[in-house]
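Scroll down for the structure; my scribbles are underneath it.
With one protein chain removed, the remaining protein chains of the complex are shown where they sit.
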Amino acid sequence: MAEPTTAVKERKWGMVVDIDRCTGCQACVVACQSENNQIISTEDIVQQKRPHVWMRVERYWEGDFPNQKAKFMPVMCQHCENAPCEPVCPVYATYHNAEGLNVQVYNRCVGTRYCANNCPYHARFFNQWERNTDSPWREAFSASQMIAEPMNDYLNPDVTVRTKGIMEKCTFCIQRIRRVTRHAKDEDRDVRDGEVQPACVQSCPTGSLVFGDMRDPNSKVSSKLKDARAYHLLEDLGTKPSVTYLKKIDPNYKPAKGH
Amino acid sequence: MQERKVLTELQINDRLLWPVLQTASWWWPAVTVAALVLGCGVTAVTIMVALGEGTTGLNRPIFWGFMIVNFVFWVGISHAGVMISSILRLCQAEWRRPVTRAAEVLTVCSLATAALFPLIHMGRVWRFYWVFPYDFDRMLWPDVRSPLIWDPSAIFTYLTGATMFVFMALLPDLGILRDRTTGWRHMFYSIASLGWRGNPRQFKLQFILGILLSGLILPVFVSVHSIVSWDFAVSLVPAWHATVFAPYFVIGAVHSGVSGVVTMMVVLRAAFKWQDYITPDHFDALGRLLVAVATAWLYFFMLDVLFAIYGGETKEIGVMEQRLFQWPWGFFFFLIIVLGYIIPVGAWMFRSVRRNIMWMFAISIMVNVSMWLERLWLIIPGLQNKERLTFDWAVFQPSLIEVMLVFSSFGLVCLGLLVFSKFFPLIPVWEEKEGQIFREEIKIGNRVVPAIVRE
Partner (left out) sequence: MTAHITHAGHAEGHDHHGSEHGAHHVNPRPQLPETPQALTADLVDRISRPRLGGLFVLSGLLFLVGLVGIFMKVSAGYGDRNTWGFYAATLAWVLSTGASAPILSVATRLTKGFWRKPLVRIAELFGATTILLIILYIPLMPAIPPVTSHVSFWVNWEGAPQNALLLSFIGLALCGLGYIYTSARADAAAVGDQTGGRKGFGAMIAALWAGTPHQWKVMRQGISYLASFYLMFLVFVHFLVSIELALTMVPGWRDPIFPAFHGITGLQAGLATLILMLYVMRRWGGFKDYLVLDQFWNPAKLLMSFTMLWFYFWWSAFIIFWYGRTPAEQGVLLVTAFGPYLWVFVTAFMLNFAIPLLMLVWNPIRVSIPGPVIASIIIIIGNFFDRWRIYGGSFGTHLMDGEIHHEVPLDQLPVFRMPDVPDLMVLVGAFGGMIFLFMLAARLVPVMSLWELTEGQLLTRTKMLVKNHVVVIGKPE
């Protein structure tokens, strides 16, 4: 039961990704891109190996046709407690906030890109081109990034559009977290479980992505964390991610004799 | 040391000061070429800053490329000055005399060039000053946990120290120049020489200052390249995260730097007609020093390679395998070992090669090519993301902008040296005169042996 209170409650946001349920549809990818005003990763951008996919679905194939198996793994910023990207930023543009989020401060970032090198999940993205200008000669070089009218209507007004030279990444849709938190405070109540839904979670058709407060023992996220299939990516690095994955179940798996 | 020419003070003054008092015929063309090369770089930087990092070959996940390789390379070259100047000064080696100033100036120019690269490769260059702790009002401090804060501290300390070193050693020569010039030059040298009179008290103070600075700059010299190496080593990138980087980079820097000094000495000798001052003896001594340094470099290099393989970590083995066997990294590895160790050290074992100016020139250039490739071989493969989460791996292809930047950095250093040579003599006049006084010969039995005066 949620106690109505105006005090700030200690929260720890986390996500659970059930790989068994993921179909690789990439609705989360599209939703994230729209919600967060990311660049549209066109063909030439992808050819340059610079797509912005804050949420990406990694696809791994095992075996050969016709016994080929696919594994889909949605990967986003893991919001590590022991984040390798945090101590290396020279200007404190990335830090860990009290709610367990790894926060990226766009207007502080000077673009040294050390954080991106140090992220073992490769979850960070750099703005290589300028997007907001109508200068024709710049357009010649970065046409695909221009957001000419009326395309700019697609932009989410809650989120900035980043200029060139700045690092960005998944924020667990902090704008949605803030909106819900403010709304709950206005109504003098706690944030309810499931009320905050990042764009990816909201769009997932199979319910593979679950988001919530890991400190709340009654939340859906907490119950999923107790699953025996739970693991973290790159656990041996000791980054203590806030994103937990649930292993895929292979229905055709036959255990070897003696196990 | 073998037979040496006996030179009078007048001859020394005349020969070493003529580039300052008159202009060599090739000086203006050389400056023009260097400035043009530098101009390419300036254009490239302008385009890059105006349009964004997209103009480079950097991508995701390879966020650091040629510019950082070049940064490490030039910091490496800058280590020669301290090595030769301060260590040889403390060991009282006589053969350092003609080499010290040129090496120190190479240090200052290459370090200043190196410091530009982390600056221009920032995404928002115009906000560079945020790495300095100036915002007392809002208490917005830089993060001292970051190696990118240790870097500017170390580099500025080194740059200050090296500049002081050059200036301190210049004082007697500034006095000489003041006494031989008129007009605005005379005023310039008068101010710069700080009232140098050349009396015993001043010489004693200058000597003590030299020893003190030599001693103080040694820890700085070791720590600068160690700190640069920790930019890479403290991260979690495979192939970067190794404990050996600090001494490995320092020794590599000495290797590359001293070879750079050899290159420079050959050019100076020919350009300024200093055959009496830069003799085969000097190249002989430099060559022997380089054998020891190169062997130490090879030891650390082998430690790095060996531990990546034997350590049992799959991602380390994976990246090392790429670096040894896959194109183009395997080819670079081959070039690095052959051009950086096998050919040079093999050649330097022979006295006749060490004393041959053209061979030393060619080999020193070979060494620096190999050391540039070594930095490339160290920095890029780990970033390719071909280990662990391999879904979005990439390769690096430099763009024209980056190639121009690398190329123009050589122009900048050359320009710095050329401008310096117009205002100050590149061989210390007073050191040469002191060297003449200290030269002796002693007779043992039938043989006359060259000797040095020691106090």
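Labels for the chains are A and B, by order of writing; each one numbers its residues from 1.
What we mean here is this: a contact is a pair of C-beta atoms (placed from the backbone, for glycine too) under 8 Å apart; a residue touches a chain by one contact, two chains touch by 3 or more.
Here the structure is a predicted model, which is why all the values come from computation and not from measurement.
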Visible chains in contact with the missing one = A, B
Would you indicate which residue among B:128, B:141, B:299 or B:410 is in contact with the undisplayed chain?
-> B:299
Looking beyond the chains shown, say which of B:98, B:142, B:161 or B:247 touches the absent one.
-> B:247
Chain A positions in touch with the non-displayed chain are 82, 84, 87, 236-238
Absent-chain interface as seen on chain B, which is shown | 1-2, 6, 90-91, 204, 207-208, 211-212, 215, 219, 222, 226, 230, 233-234, 236, 241-247, 288, 292, 299-300, 303-304, 306-307, 310-314, 316, 436-437, 439-444, 447-455
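Definition applied: only the chains that are shown with their structure count from here on.
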From the C-alpha centre of chain A to that of chain B, how far is it in Å?
-> 44
Considering the complex alone, what residue numbers of chain B touch chain A?
-> 50-55, 58-61, 63-64, 118, 121-125, 127-128, 130-131, 140-143, 145-149, 231, 234-237, 383, 385, 388-389, 391-392, 394
Chain B partner, complex, touching residues on chain A are 48-51, 56, 58-60, 75, 84, 87-92, 108-114, 116-118, 120-122, 124-130, 138, 141-142, 163-167, 233-234, 237
